[in-house]
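Structure incoming, see below.
Then we have chain A:
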Amino acid sequence: MILDVAGLHKSFGDLEVLKGIDLKVAERELVFVIGPSGSGKSTLLRCCNRLEEPTSGSIRVEGVDIMAPGVDINAVRRRIGMVFQSFNLYPHLNALGNVTLALRKVLKKAKAEADDIGMRALVRVGLGDKAKAYPNELSGGQQQRVAIARALALEPSIMLFDEPTSALDPELVGGVLAVMRQMRESGMTMVVVSHEMRFARGAADRVVFMDQGRVLEEGPPEKIFNEPEHARIKEFIASLNG
Partner candidate 1 sequence: METLITAFFNLGILRETAPYLWAGFKMSALLTLVVVPLGIAGGLAVALIARTAFRPLRWLVVFYVDFFRAFPPLVLLMFIAFGLPFTGLDLPAFVSVALAFFLNTSSYYGEIFRAGIESIPRGQFEAARSTGLGAAQTMAYVIVPQATRNVIPDLISNTLEVVKLTSIASVVALPELLYAARQAQSITYNATPIIAAGIIYLVCLWPLVRLLSRFEHRQIALH
Partner candidate 2 sequence: MGKFAQTFLNWEVMAQYAPKILEGFWVTVQLALAVVIAGIATGLVLALARSFRVKALNLLIVAFVDVLRAVPPLVLIIILYFALPTVGVRMSGFVSTWLALSAILASFAEEIFWAGMLAVPHGQWEAARSTGLSFLQAMRFVVLPQAVRITIPPLTNRTIAITKGTALGAVVAVGEILYQAQSAYSFSYNPSPLTLGAVAYLILFIPVVWFGRWVETRFAWKR
């Protein structure tokens, strides 16, 4: 197991957002998390690298308990790539600078080596020619691909995607999904929170449906999309297609 979440709870004050989540993700697996807004999908992802501090439960990444006291959370985080809905590129650095910052400051690589790795990551997402461009000179889709390259360059063992295409204009979504598909083909382990159902059907190994802080049902995409056990899921999927 690359990622093993067990009995995860998270509360914000009185509000319990996650009510005991179990999730296992195997190597080279692509797990797709869907569910209505407010179901806790994003919080689940953000707990997996402790951007949110879980209230209770355990999270293991490559067998390491990341909740253990004394764990080097920064070392763990660089093994977990994360892509945000709002890209969060650093506006004061160009594309290459965005990709190489952690290479240089966390992995302590020399500038030349970091630039080399960064360039290869940018080429992988199809933006080798935009290395010198600043975020405000890139389209939303290009910014998100740079953000993916920023995570990829650290050679994570798993990538988390938090609604990576929902802030994009429709015509820019395809480019980002193409990059994600290509990552899957090269064997990256991924957890994706998204509403791109077509992508889920084609690329996911497993779909997890979350509702009100719990996993309602999980299974292969054909099952979840075509014959779910819960009527709630059918409604949800119908509402997205409607």
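In the analysis below, contacts are C-beta pairs under 8 Å (C-beta built on N, C-alpha and C of every residue); 3 or more make two chains touch, one makes a residue touch a chain; residues count from 1.
The candidates were selected such that all candidates are chains of the complex that A comes from, given by their letters.
From a predicted model like this one, the values you see are computed outputs, not experimental measurements.
Novice: Among 1 or 2, which chain makes contact with chain A in the assembled complex?
Specialist: In this complex, among candidates 1 or 2, chain A touches 2.
Novice: In the complex of these two chains, what residues of chain A are touching candidate 2?
Specialist: Residue list for chain A touching candidate 2: 46, 49, 51, 74-78, 80-82, 84, 86, 88-92, 101-102, 105-106, 136, 147, 150-151, 154.
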